[in-house]
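As you look at this complex, bear in mind that one protein chain is not there, while each of the others sits in place.
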Amino acid sequence: MNRPLGVAAIGYAFMGKAHSQAWRNVSSYFDVPAVEQRIIVGTDAAQVDAAANRYGWAESATDWREVLTRDDVDIVDICAPGWLHAEIAVAALEAGKHVLAEKPLSNTLTESEAMVAAAQAARAHGVHSMVGFNYRRVPALAYARQLISTGRLGQVRQVRVSYLQDWLAEVNAPMSWRLRKETAGSGALGDIASHAVDQVQYLLDDRVIEASGRLHTFVGQRPGPYGAEQVTVDDAAWATMTLAGGAIASVEASRVARGRKNSLRIEVYGSTGSLAFDLERLNELEFLDTADPTAEQGFRRIVVTEPEHPYIDAWWPQGHVIGWEHTFTHQISDFLAAIRDGFLPSPSFEDGLQVQRVLAAIEESAASRSVLLQI
Amino acid sequence: MNRPLGVAAIGYAFMGKAHSQAWRNVSSYFDVPAVEQRIIVGTDAAQVDAAANRYGWAESATDWREVLTRDDVDIVDICAPGWLHAEIAVAALEAGKHVLAEKPLSNTLTESEAMVAAAQAARAHGVHSMVGFNYRRVPALAYARQLISTGRLGQVRQVRVSYLQDWLAEVNAPMSWRLRKETAGSGALGDIASHAVDQVQYLLDDRVIEASGRLHTFVGQRPGPYGAEQVTVDDAAWATMTLAGGAIASVEASRVARGRKNSLRIEVYGSTGSLAFDLERLNELEFLDTADPTAEQGFRRIVVTEPEHPYIDAWWPQGHVIGWEHTFTHQISDFLAAIRDGFLPSPSFEDGLQVQRVLAAIEESAASRSVLLQI
Amino acid sequence: MNRPLGVAAIGYAFMGKAHSQAWRNVSSYFDVPAVEQRIIVGTDAAQVDAAANRYGWAESATDWREVLTRDDVDIVDICAPGWLHAEIAVAALEAGKHVLAEKPLSNTLTESEAMVAAAQAARAHGVHSMVGFNYRRVPALAYARQLISTGRLGQVRQVRVSYLQDWLAEVNAPMSWRLRKETAGSGALGDIASHAVDQVQYLLDDRVIEASGRLHTFVGQRPGPYGAEQVTVDDAAWATMTLAGGAIASVEASRVARGRKNSLRIEVYGSTGSLAFDLERLNELEFLDTADPTAEQGFRRIVVTEPEHPYIDAWWPQGHVIGWEHTFTHQISDFLAAIRDGFLPSPSFEDGLQVQRVLAAIEESAASRSVLLQI
Partner (left out) sequence: MNRPLGVAAIGYAFMGKAHSQAWRNVSSYFDVPAVEQRIIVGTDAAQVDAAANRYGWAESATDWREVLTRDDVDIVDICAPGWLHAEIAVAALEAGKHVLAEKPLSNTLTESEAMVAAAQAARAHGVHSMVGFNYRRVPALAYARQLISTGRLGQVRQVRVSYLQDWLAEVNAPMSWRLRKETAGSGALGDIASHAVDQVQYLLDDRVIEASGRLHTFVGQRPGPYGAEQVTVDDAAWATMTLAGGAIASVEASRVARGRKNSLRIEVYGSTGSLAFDLERLNELEFLDTADPTAEQGFRRIVVTEPEHPYIDAWWPQGHVIGWEHTFTHQISDFLAAIRDGFLPSPSFEDGLQVQRVLAAIEESAASRSVLLQI
């Protein structure tokens, strides 16, 4: 095939805008197969048409099924809400389209398992799939993984991850589909703790084998259009997880942590070194190396903008920081390279399902764990 | 009684050195009853005599029971290891001496309960007692409690505490009494998570009513004088705790977190404000106030060295930071003021027992909590 | 005119790449007149053609004079080296093209004065011009200016600016046109101290009326293709400057400050408040407000990603940071809006000339200032 790969995006809201940016810019920085932003799909015809103009898509449409029948569409990028992932992804894969699905893979284990089955069937025909845990493509985190895998931390023992936001701190923040179990699956757990779980497995190149946790809803009712409604998902989640290699990771996620906007913080403690990271300063990585003489040891604040760092030689000179959006640019670069070179994109749908299983284990354990104090 | 209060310290190691400093200096900064460093007690006669000279004690002794019979001793300051606390404290209180006991109160609930009983009996005769959770006397934390109690954070929802050290990160760090359950009671849990639990209750002026957690020993064997020995306490601990007022606190403690030397970090998230603190920067407190206009909100790095801050007008001009040791100076100042003015010192032995109960609940829950993943 | 504005860029290296990014993306985020990336110009035909493909330009060319004759080019964006600015800008303005010129305005005062004259003549015919001090478009700095202009700092007294890089720290870094006075004009002074001078004037909305300073070359020789060559520009510069309103600003610039990659740090101290900024963390601004009670005062770390902050509502939700490159996107957005609405773009060529005059005063004073110590 000599023509550029045609892309269709399903969804034009927050994730649609972010993914569009990546499709629009990826070729300016990375050597990837030629792509064309063919069509963007949404429910509201006028709005999706405006989005097409704004974000660089040649056409817009309202029926994603029809789009799957087009010959000039090679890749389907699913930016729709989680409850639609499974249906779209399975259909697209069956139609022979490569699929990139936003995280979390889907809202239920059953759906995710169906998606994995479809992905495996398609893979036999050279049709690829990937789940969008975009924080794997933060250069500092990709570099952290390199440091860990090359043994610079020794044996990793303890990992601490918190993902704190505050957009639900206000008790009058309105009810929405994200706060109902039937549409969102879960709250902070699925939305942001899922990133944390994936990161732990990614950084350590390991798998969670055991988990326990706790869920809580600090604000139980929210104003809806016709009065107060019940919030049926968590707004905070806690967990500890054991990895196959023996490390233990803790996770804390919250949507009510005043002053934390998008604060994914990660600390990794190994037998001979440690790392620390904060997504609000995503161009930095802290690294402590016990190979340094004791008196000289300290967490180094590495500004991850050197050509030696992952993804960076595509960008600007040292010290010229990049933004959050380029996690998606890198993700699409890697996805396109995988399609071109015929290797499997990562994280796979199987990886996405594994994360869902961990979240399910946390939920299951959350029911019955604590000890009441005698007062 | 017109003569100065006579003090006896039991123990001359790390805590003995730190407490001696406080007794030696408290009167230079605070208006407290006159005190005299009468006698310090230890097992090795030569060493305790050297400590007496060095740390400003008039005499030394090796038999603490004998010291309790002296009329010129009014206060007994217990800096001995935890397994000795109960016996010394009960005897001292029965001898009519005011008692300051280092934390944790003791190694077992039974011992702690006996200490509380003795404290209550003594209290009826005006004999006071206190447990040494010295971090209550960090100015930044005392100030944090003021901010919380005066409503500047609104309703506190989430508290995050980690206490990370690394003195056991090295697998060849030698076996010691601190690593055996029979002498130390527990590991990171009792030694440092106890500080974390006390702080949560102190800051929120609230009580833990429910807890669950996990313990782990990353390095199971350590070199002893005759070969490898089994470590029988945890070197890391995790917990979540519910407070009576509805807040949820997480705690993580570790002795193997490379690069963290004495890093007690605390974050408190309320409905209208938040706080953050790190013991390695103990003169600072971060405070976020949602009463500020949105565009101006941010965590303020308060340098807690103003005369308006707790304890500080005794010290130096603004920006001249104080050290860790003065948590003890403040503790003794408060203890002496309580004795003089006849009110109850805080934290009481009852407070110490409550912390022990929380730790016991965490241990109990740690046995059976997690969910195995289907792989 | 109903068709989109046609843009020609002169130069395809570092600045060409950065500006291309801005032209390619501006319409996806900001409501600006429609633009088309018509043509990019460079000396090497093959390279500029590759750049055109990569960066989204319809055509490429090697003769900028010819491009100025095209009717479909409305805007000329000068990304060429400084010694070419004057010639291109004057010709483009005379040809009726709007001109955006990278900073510094030019290498000499004479050239800059000619550019200002051309800009003033063109302005009479509705032809606009602007000099690219892109850091005015960092949201945190635009917001800092708002805080200052609305009086939140009281009367500004002291400003401290340092711009530190280290790409010449290595003595073996090779000779280049940037290190020769005849091609570069000056070294750190013109290249990066110019940003510092512009920022001071921009933030305070004031003008420097007096300056003194010092220049130094730490590495006097560099390897050239035929052996060592003399470096004839400074690699570090220092200055103090008086502003008309009474403030005093200090500036320090360096290309040999090991470990500082692109560290433009700014501190502004007013009678009732202060600000601090670091370009390596460009999404943050620190603000201290003495209207807070003394005990609560501290530098607030504002994460400048709220919709209330300048430029930000075009981008992502709170806490999702943007990168250095979007200073150019914002610059072009403002430039296009000025063209559309008929007001004068800022900073003007006059502003660029004023910065050059300040730099010239620093150079002049640098000859004869210091006092030798009697030893």
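Each chain gets a letter, A, B and C, in the order it is written, and its residues are counted from 1.
The working rule: a residue touches a chain if its C-beta (ideal position, glycine included) is under 8 Å from a C-beta of that chain, and two chains touch if they have at least 3 such contacts.
In this text the structure is predicted, and so the values were computed from the model without any measurement.
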item	value
Which of A:191, A:206 or A:289 contacts the chain that the document leaves out	A:289
Option from C:47, C:183, C:290 or C:346 whose C-beta touches the chain left out	C:290
Positions on chain B contacted by the hidden chain, ascending	14, 17-18, 20-21, 24-25, 27-28, 54-56, 165, 167, 260-263, 279-283, 303, 305, 316-326
Residue numbers in chain A that touch the chain omitted from display	143, 147, 285-289, 292-303, 306, 308-309
Touching residues (missing chain, whole complex) on chain C	157-158, 160, 162, 164, 169, 171, 207-212, 214, 216, 218, 236, 238, 240, 242, 248, 250, 252, 254, 256-260, 267, 269-274, 288, 290, 297-299, 357-358, 361-362, 364-365, 369-375
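One rule holds in what follows: only the chains that are shown with their structure count from here on.
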item	value
Cα superposition of chain B on its sequence copy chain C - rotation in ° rounded to nearest 5	180
Intercentroid distance (Cα basis), chain C paired with chain B, Å	54
Centre-of-Cα separation between chain C and chain A, whole angstrom	36
Multi-chain contact residues (two or more partners), chain B	288, 297-299
